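One structure below.
Note that this complex is displayed minus one protein chain, with the remaining chains in position.
In order of appearance the chains are A, B and C, and numbering begins at 1 in each one.
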Amino acid sequence: MDLRYTPDEIAFRDDLRKFFRSEIPLPIRRKVSEGRALAREDYVTSQRILHARGLATPNWPVAWGGQDWTPVQRYIYVEELQAAAVPQPLGFNVNMVGPVIATFGSEAQKQRFLPATANLDIWWAQGFSEPGAGSDLASLKTTAKRDGDDFILNGQKTWTTLGQYADWIFCLVRTDATVRKQQGISFILADMKTPGISVRPIITIDGGHEVNEVFFDDVRVPAENLVGELNKGWDYAKFLLSNERIGIARIGMTKERLARVKRLAQETPAGEGMVWDDPDFRRRLAWSEIELKALEITQMRVVAAQRSKASDKPDPSSSILKIKGSEIQQQSTQLLMDVAGPYAMPRPDREEEGLNLPSVGPDWADAAAPLFFNYRKVSIYGGSNEIQRNIIAKAFLGL
Amino acid sequence: MDLRYTPDEIAFRDDLRKFFRSEIPLPIRRKVSEGRALAREDYVTSQRILHARGLATPNWPVAWGGQDWTPVQRYIYVEELQAAAVPQPLGFNVNMVGPVIATFGSEAQKQRFLPATANLDIWWAQGFSEPGAGSDLASLKTTAKRDGDDFILNGQKTWTTLGQYADWIFCLVRTDATVRKQQGISFILADMKTPGISVRPIITIDGGHEVNEVFFDDVRVPAENLVGELNKGWDYAKFLLSNERIGIARIGMTKERLARVKRLAQETPAGEGMVWDDPDFRRRLAWSEIELKALEITQMRVVAAQRSKASDKPDPSSSILKIKGSEIQQQSTQLLMDVAGPYAMPRPDREEEGLNLPSVGPDWADAAAPLFFNYRKVSIYGGSNEIQRNIIAKAFLGL
Amino acid sequence: MDFDLTDEQRMLADSIGRLVTDSYGDFEQRKAYRADPRGWSPANWSGYAEMGLLGLPFAEEDGGFGGGPVETMLVFEAFGRGLVVEPYLATVVLGGGLLKRAGTAAQRATLIPEIAGGGLTLAFAHQERQARHDLHDVATTARPDGTGWRLDGAKGVVLHGDTAGRLIVSARTAGARRDREGISLFLLDPATHGVTRRGYATQDGLRAAEVVLDGVLLPADALLGPEGGALPLIEWVVDEAQAAICAEALGAMEVLRDLTVDYLKQRTQFGQAIGNFQALQHRAADMLVATEQARSMAMYAAMMVQESDASARRVALSAAKALVARLADQLGKDAVQLHGGIAMTEEYKAGHYFKRLAILAGLFGDMDHHLRVVVAAGGLPEAA
Partner (left out) sequence: MDFDLTDEQRMLADSIGRLVTDSYGDFEQRKAYRADPRGWSPANWSGYAEMGLLGLPFAEEDGGFGGGPVETMLVFEAFGRGLVVEPYLATVVLGGGLLKRAGTAAQRATLIPEIAGGGLTLAFAHQERQARHDLHDVATTARPDGTGWRLDGAKGVVLHGDTAGRLIVSARTAGARRDREGISLFLLDPATHGVTRRGYATQDGLRAAEVVLDGVLLPADALLGPEGGALPLIEWVVDEAQAAICAEALGAMEVLRDLTVDYLKQRTQFGQAIGNFQALQHRAADMLVATEQARSMAMYAAMMVQESDASARRVALSAAKALVARLADQLGKDAVQLHGGIAMTEEYKAGHYFKRLAILAGLFGDMDHHLRVVVAAGGLPEAA
């Protein structure tokens, strides 16, 4: 038992660390670090630089651009990516639809979609959630009816993250309403330019446009866009959602944020000294660091268990990583807002004011409250923390 | 709206304060303050002193020794009693069986029992809880079968507080098993000396003997000991349990304890200075004080609402007082244990060691951990805090 | 001991409640008010004037209605329920509180009727960037200049400072930056040469401004109150603002609790109302406990703000603020969590209550700050 990396792992880490920090443009990484929204081009630029080095889709099959890494290497990759504030390669592409197509898609689908997906030539959106379904995903109502060589889609998806940038969308749709709800679902791909698809932005409480509603109104999709077998979509969705346990807790990102919070606290005046001199603030920061350290080791144990192939039986680790990871992420945004203090309040409308004005407070402070507001989502999405506790209680404690 | 007492209320308070502190023996009050178990004689002595001044049963009908006080006066009485660390008059006598007999009992029962109950000539135990019933009190199984002029009782009661001292016990028993569980229950009195009643102590984790199991094995009780009507016992129990909202949160007692914790922290060395110099300790103590202040005002609002007779509709205040009151009581025992520090550990067996040895640590410290352990009960008994949250959610929020 | 409202107070509460329901009952109305260049509604402001709210805490001889902290509590609880955006705290509580206590008879006679009539709003420009929550930390200077004063410095996050008709500015006429002595107040017209204001929206949908004072020349009679001795007054008025904030947070918490409970009843998942799930029921129950504790603390704040012993008053108000901030923070977060995604949207009300509560919790000092005040004092003041 040893916390330390092997010399090979250290070399691997140092290579990545250097690459991320030297090759991904600093303005993009600064936005990530400050928790500001990225432009479409920021994602594309970053992912293409990664992809050119084989670093965009390491978890894919080697034949399609993946890397034959050990679990520890994958772990190091995610941690270093986050610690360097590099935008994660678009999850919808590399962790979701890519692996599904690579595993269950036809050869034609692989040829057509995988290279473009890896390079972010195609931007994918995820069409899973629906209004009224929420945590009960399988109760979805969007239908796909076979009509000759096509399916005709009708319904509505929601919480479609970055759907405003999407070229294509992968959807769960109901293709058989007569069977148990999980058994009548298929996994289908649609070009966002298809007539009948419309996107309506959802503005969130932080003022950002990150999610959307997507409406399907008699949308005609070729039957060849069905992935895998008809009515097997729920299995593919489960495959996809269980695909990437590492990174769910965003430990590298939170570490980076806590280090930044510490730095800003040391620079932000408060009365006689700096915010950092406030023992209550430091106590809360210390708790976050300590809890994060415990979670990091919990995550490393999951990684180690994957390596030792003892991981076939279900274990509660995803739920634990999700619950604690989201809690600590939220604490980190709270701490940042506390450092900003009164200057967490201004929310200047740059459009109205004129974009050339300097920031009202410290140049990072206006992003603090929006980030805090925005991060309430992390304990809601991807299976709320209440759902995670249900899973632990039922699946692992047998209650 | 005014936090202050009227001059009359101040005079009333000062009278009580002086009486409690001058008339109730200091050794008894010190035991209460330190959270140590009282001997039977301590309760009897204290209650008889109170009763001689009409202060043991103020909430009884005036004809039977009660006081015609305003709700504010009753509130002051309870607060001052607790603040002076006077043992509460035995609740089973004065808040439970006494008011039930006074309200629902026969004239003969009143004559026979009320004066002796007020003066603690009869010590009552409560026979409600049963093993297996817990928070679902109405599922009780002890039976009383009519046999000529008697009832024959069979079954078991548990958590019978101070039952080892009891002369009589008032019981809820099942007299009709064919109807809905609440409708077949009767309220009956039994002399503890009746053949077939046996008492087994339950030693609790603090090492104390506070509760008991009471077994009924063909216990023959005269039918005249039935209180009120047959099968109406559940109504009397509800009357009894709702009888005394004031005091449920034990605010006066917790105030007294927090003041004591503060004093001890100022006297207990810790490194360079005293425990009191530790800002983390003081922060936790301050939170308890602040939460207690809020709860005190919540309780005063309940008192005020009683006075203004606007209290006929059910309100969630008992549940709120129970939840927050128990939480703050538990915090206060935690703080006391923290002051004791390493000297919370010793638990000398005085019997084995010889009773004349001085205490191992500071003379109050050996009581700190037992009190902390013992007080886990306050969020369990009298309807656990989970039950209280159910009540709030269902009865008041309509969930 | 008396926790009843007088009949007049009850009528006042009813009237304000109706007024706020009329003007803020439909959440779209609030969006429209915010879209006004001022960031608030002049029509609502006139309504407040007509009801007498704008003159409420001023003495009758000055043209007010002689209301006290209980009346202010009732106003703010209602304002919290509506998430009212008008500059009442800035104008009536902060600006008005300073003016009524420090103003000369002439100043009061000129300005209070104007405020009460709705024609004049105020803002209190005190906060400085380095000071954070320390009210005595003032670097802005006021130096004698001829027969008058010359002010230099910068003030930040001045609530409703962008639209105020007059600013009350704190500046140091003596002493060093963190001295308790030497702070004075000045009443000035923001159109005065050398005053620059930059207004902006705040995260909770209200407005504030940065104010720069660059060689601002003021006449001698711009001084408001005693030269160099303004701090106790500032502390008192900020305590009154804290009491108001506690009441406003209470109102917002109650609405957010009720929104959440309603949502739990209506929203179905896994074939049933999610309000059937016990874990959610218990958190809703905790929201009720929290609002009752917050109500008690808002009442405590209203009663203790009248306490004559300033240090006892300050500790009590800090205790109230610390607990209300903690309760508001937890309730706001729980409300969003129990709603799920819908509360994350700008369209729906709940998120706005959450944001307002988050900002109120930190206004004039966050929970940590106020708890430290209580700790430093060794605990709560003893009851009288």
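Following the convention adopted for this analysis, a residue touches a chain if its C-beta (ideal position, glycine included) is under 8 Å from a C-beta of that chain, and two chains touch if they have at least 3 such contacts.
The structure displayed is predicted, hence computed values, not measured ones.
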item: Where the missing chain makes contact, among the chains that are shown; value: A, B, C
item: Option touching the unshown chain, where B:60, B:128, B:216 or B:372 are the choices; value: B:372
item: Selected residue (touches chain absent from view) among B:124, B:159 or B:234; value: B:159
item: Residue in contact with the excluded chain [from A:45, A:103 or A:298]; value: A:298
item: Where the unshown chain meets chain C, residue by residue; value: 277-279, 281-282
item: Contact set of chain A toward the excluded chain (per top definition); value: 1-6, 9, 72, 262, 279, 282-283, 285-287, 289-291, 293-298, 300-301, 303-305, 308, 316-317, 319-320, 323-324, 386, 388-390, 392-394, 396-399
item: Where the unshown chain meets chain B, residue by residue; value: 129, 132-136, 139, 158-159, 202-205, 207, 269-272, 275, 278, 280-281, 337-338, 341-349, 353, 357, 360-361, 369-370, 372-374, 376-377, 379-381, 384-386, 389
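As a convention for this text, only the chains that are shown with their structure count from here on.
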item: Euclidean distance of C-alpha centroids - chain A vs chain B, Å; value: 54
item: Chain A-chain C separation of Cα centroids, rounded to whole Å; value: 39
item: Rounded Å distance, chain B centre to chain C centre (Cα mean); value: 43
item: Touching two or more other chains - residues of chain B; value: 279, 283
item: Per-residue overlap in chain C, given as positions that touch at least 2 other chains; value: 280, 371
